[in-house]
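A quick write-up on the structure given underneath.
Missing here is one protein chain; the remaining ones are kept as they sit in the complex.
Right after this comes subunit A.
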Amino acid sequence: MDKLKSETTALPGLPALPNAWFDRKGLVQIGLLALLFLAPLAAHLLGHIYYVNLASRITLIAMAAVGLNLAIGYGGMVSFGHAAYFGLGGYIAGISAYHAFDFSPVMSWPMAIPGSDSMLVIWLATILLCGLLALAIGAISLRTTGVYFIMITLAFAQMMYYFANSWPTYGGEDGLPIYIRNSLPLVDTGQPWTFFLIAFSGLLLAMAITSRMMKSRFGAALTMARLNDTRLATAGVSPYPIRLVAFVISAMITGLAGALYADLNGFISPTMLSWHMSGELMVIVILGGVGRLYGPLAGAILFVMMETLLGGMTEYWKLFLGLVLLLVVLFAKHGVMGWLAGRERHV
């Protein structure tokens, strides 16, 4: 009994204080956000644009992982195909910008849709289309569980990948450049610091939505669907629609991150849709801590920093990534957040 108790308490030796800002967990979380905000601010003031863009990259990868974490961590749906939504968001940004650039329509039948270089239009389209795609993929995939679910989500994402690869209009495997970054009213999105602030707001919003939603009735039902779907069904709530809605929201968040990511790079290619991308997002979620609100942020910082620092020294940096992942899985099962901030206690 004592052993059980200590395992479920937030911190050995300290009482569990839910919602406290200044316990260990609160400090770690504030620290991570401060790091992500202040480091690029310093770089911006010192004129190091490269590091501002690097922070934007971390931010958007983290935001994509926040979406995936909603599916994997909170919903127990191990999707190995979230690159489909990340890439779709990217292609929507790219294709829309491409048509806005040469004033051609995206489609002329059954109705004429012009291109647009407005981020607001692109984000709206991304939410709609990623939602629809996830509704279709989820409706089929969620009829399976376990390894079948992993494989079927992977299969759908690979279909998207090969489709993009073989569609010459938008560059096929060569990809498509975005010559001028898409715009927002009143601000100059071309400024690295401004763009970082947009990305940072997106990440904060995605995390706030996740946090708030998981405390709501829907979150309670989703948690029960993950922990014990028999209990949920016995109570009279069908788990399937709950999971499906969570899957769709998850895809929308990842898709929005993808749309912004394309704008950050000024370029899209099928790489954004490939299973490597799905795998990277999954690794980030696991590194950071599955089902932890700040897990994707911690994971993305670790991943991108390793990629940048170790990748600068050796092209075999993924060997070291593999070692770190191995250590996390073996010795810190709750990821970086579990290690830094202690175990989560459900109250």
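In the analysis below, a residue touches a chain if its C-beta (ideal position, glycine included) is under 8 Å from a C-beta of that chain, and two chains touch if they have at least 3 such contacts; residues count from 1.
The rule we apply is simple: contacts and distances are computed from a predicted model.
Novice: Assign the chain not included in the display its UniProt protein name, restricting the answer to "NADH-quinone oxidoreductase subunit E", "PTS system fructose-specific IIA component", "ABC transporter ATP-binding protein" or "Hydrolase".
Specialist: Listed in its UniProt record, the absent chain's protein name reads "ABC transporter ATP-binding protein".
Novice: Given the contact definition stated above, which residue among A:I242, A:M277 or A:L321 touches the chain not shown here?
Specialist: Only one listed residue reaches the unshown chain, and that is A:I242.
Novice: Which listed residue (A:I113, A:I180, A:A220 or A:V324) would be found touching the missing chain in the intact complex?
Specialist: In the complete complex, the chain left out is touched by residue A:A220.
Novice: Among A:L32, A:M160, A:A206 or A:L232, exactly one should touch the missing chain; which is it?
Specialist: Only one of A:L32, A:M160, A:A206 or A:L232 touches the chain omitted from view, namely A:L232.
Novice: Over the whole complex, note the residues of subunit A touching the chain we left out.
Specialist: Touching the missing chain: residues 1, 4-5, 8, 212-213, 215-221, 223-224, 227-228, 230-238, 242, 245, 345-347.
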